[in-house]
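Every protein chain of the complex appears in place save one, which is left out.
Take a look at subunit A:
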Amino acid sequence: MPAIQLEKLVKRYGNVEVLHGIDLQMADHEFTVLVGPSGCGKSTTLRMIAGLEDVSDGEIYIDGKPVKHLEPKARDLAMVFQDYALYPHMNVAKNISFALRLQRRPKAEIDAKVRDVAEMVGLTEFLHRKPGELSGGQRQRVAMARALAKDSALFLFDEPLSNLDAKLRGQMRAELALMSQRVQKNMIYVTHDQIEAMTLADRIVVMHGGYIQQQGTPEELFKRPANKFVAGFLGTPPMNFLDCEVVDEGGAMHAVGKGFRLRLPADKAAAINAHSGRDVTLGIRPSDLTFDADAARDSALNLRTVVSEYIGAQSVLLCECGGAKVMVEINSEKPVALGSELRFAVNPTGIHLFDRQTEAVI
């Protein structure tokens, strides 16, 4: 039985529909990440699960029970907010124990719980501070501790790391991953940061424009994106897109565009055949291009190198191909000449084709 199920979930504000029938099932003990650009409906979905937003249509099931009409407190869940949402007038211990105190648990039990949780997130020495006296990272930990103390079956995270600086964010992300392994609960995590999504998720749900674009493990989504949006959204640097046409040349299908003529892999022949002569978009990740001057003409792109961005072990080459921009990831130890036209071999398993109209994968 799935722990959480969304059934044709719809959200309207007045006449504007922002979520168009979301169907989603989350298995028990799964870490699900809802990811997408601002305004895609991911936070709204999460807030509807939490009970902070009304459901316009559809139903939410937690453990098989419909919960649409239940108050947040009846849904047995804990939530970590983007701005932490700590109670400014209570010290850390009071913040963590608020839910338990409302439940009138025995004092000894509350104290023990606060101690345990504070130790788990490294807050023991700050229990008597008020939130205003803590740094951003520490406040984040308090928010986490408060959620943990509740012992709920379901954890909701609403962009919990987006107010932290880059270094701290990386550190908290690692701690969060560790924590999720340790506590073994259902977690739903909303973020616009695809790196957070990729590193934390058991299952990623990519949302855009109020629809689910695709869901699956991080690897599935990275390797087999269902459409151009997902392909472009996941992965850094992002996937390159080149307009082209599918042409049949002597029995072999080729993607033909400005400045390239790429032979397409035979295993996709059937699907590609149907698009013969149609406008498509070719997608190639920067990591699927390698500098190789001896590569065959029909399995490589000729790119004019413009700029090299040094990142560390890797560099990103900004190149140009028939007026379109193409990024290539190269090993920084093997630099290439800038300002010249070079040949880059294309990894045949890294070729993605998208229908230009529907943007669906071919």
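Some notes on this structure:
Rule of thumb we're sticking to: a contact is a pair of C-beta atoms (placed from the backbone, for glycine too) under 8 Å apart; a residue touches a chain by one contact, two chains touch by 3 or more; residues count from 1.
Methods note: contacts and distances are computed from a predicted model.
Set against the options "Stage V sporulation protein AC", "Electron transfer flavoprotein subunit alpha", "Glycerol-3-phosphate ABC transporter, permease protein UgpA" or "C-type cytochrome biogenesis protein CcsB", the UniProt name belonging to the omitted chain is "Glycerol-3-phosphate ABC transporter, permease protein UgpA". Only one residue from A:103, A:124 or A:171 touches the chain missing from this view: A:103. When the missing chain is restored to the complex, the residue among A:9, A:22, A:35 or A:50 that touches it is A:50. Among A:69, A:89, A:278 or A:325, only A:89 touches the chain left out of the display.
Not every partner is drawn; the one left out touches subunit A at residues 50-52, 71-73, 77-79, 81-89, 98-99, 102-103, 129-130, 132-135, 138, 146, 150.
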